[in-house]
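A single protein chain has been omitted; all remaining protein chains appear in their positions.
Up next is chain A:
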Amino acid sequence: MLHRMMRVDHAGEYGANRIYAGQMAVLGRTQISPLIQEMWDQEKQHLRKFNEILAENRVRPTLLLPLWNIAGFALGAGSALLGKEGAMACTVAVEESISEHYNSQIRTLMEKDPEKYTELLQLIKEFRDDEMEHHDQLIIEILVFALPFYVLLTHDPSLLQVPGYQLMKAIIQVGCKAAIYISERL
């Protein structure tokens, strides 16, 4: 069980890395690039940490890493081609999925044996907080700087009102769930 969790987390961070890489490839010379670069650096740090954990615990990495490589880059580049709002919206959806996934892992570990897994729990909590931070930062970016009109018109600071976002979010969440399921096993 522990190995599965570490495997899927490693795959997740690897995918997130590639998503940011795809976004930077398209939006690398725009105004939004420092923000994306900063978040990408944090993800790189997460990935490095998980590489260490996998090596330490002799966990097998998922066989589908090349697939997540291409898929992540494609998702990042594709969403970035929709403009910087598209990129930010994609990141928001992905970060939300990842946070939910980390939360469920934390719940599982707490149920099993909080004392035994303290280190891992602390690590996952820290990473989850980082991802939530990205999520919140970007929501503010979108609503306040990119789409203030929607907020002013509807007085509703929720991203779901933006046309097309619900569809994108649904697709990304289904994709993430499928990726998590497969990476745990394969």
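Here is the rule we go by: contacts are C-beta pairs under 8 Å (C-beta built on N, C-alpha and C of every residue); 3 or more make two chains touch, one makes a residue touch a chain; residues count from 1.
We adopt the following convention: contacts and distances are computed from a predicted model.
> Hey, which one's the missing chain according to UniProt: "Ubiquinone biosynthesis protein", "Guanine nucleotide-binding protein subunit beta-5", "General transcription and DNA repair factor IIH subunit TFB4" or "Multifunctional methyltransferase subunit TRM112-like protein"?
"Ubiquinone biosynthesis protein"
> Could you tell which one of A:Trp40, A:Phe73 or A:Tyr165 touches the chain left off the display?
A:Phe73
> Looking beyond the chains shown, say which of A:Leu65, A:Leu82 or A:Leu123 touches the absent one.
Result: among the candidates, A:Leu65 touches the missing chain.
> For chain A, which positions touch the chain that isn't shown here?
Within chain A, the residues that touch the unshown chain are 10, 18, 25, 50-51, 54-55, 58, 60-61, 63, 65-66, 69-70, 73.
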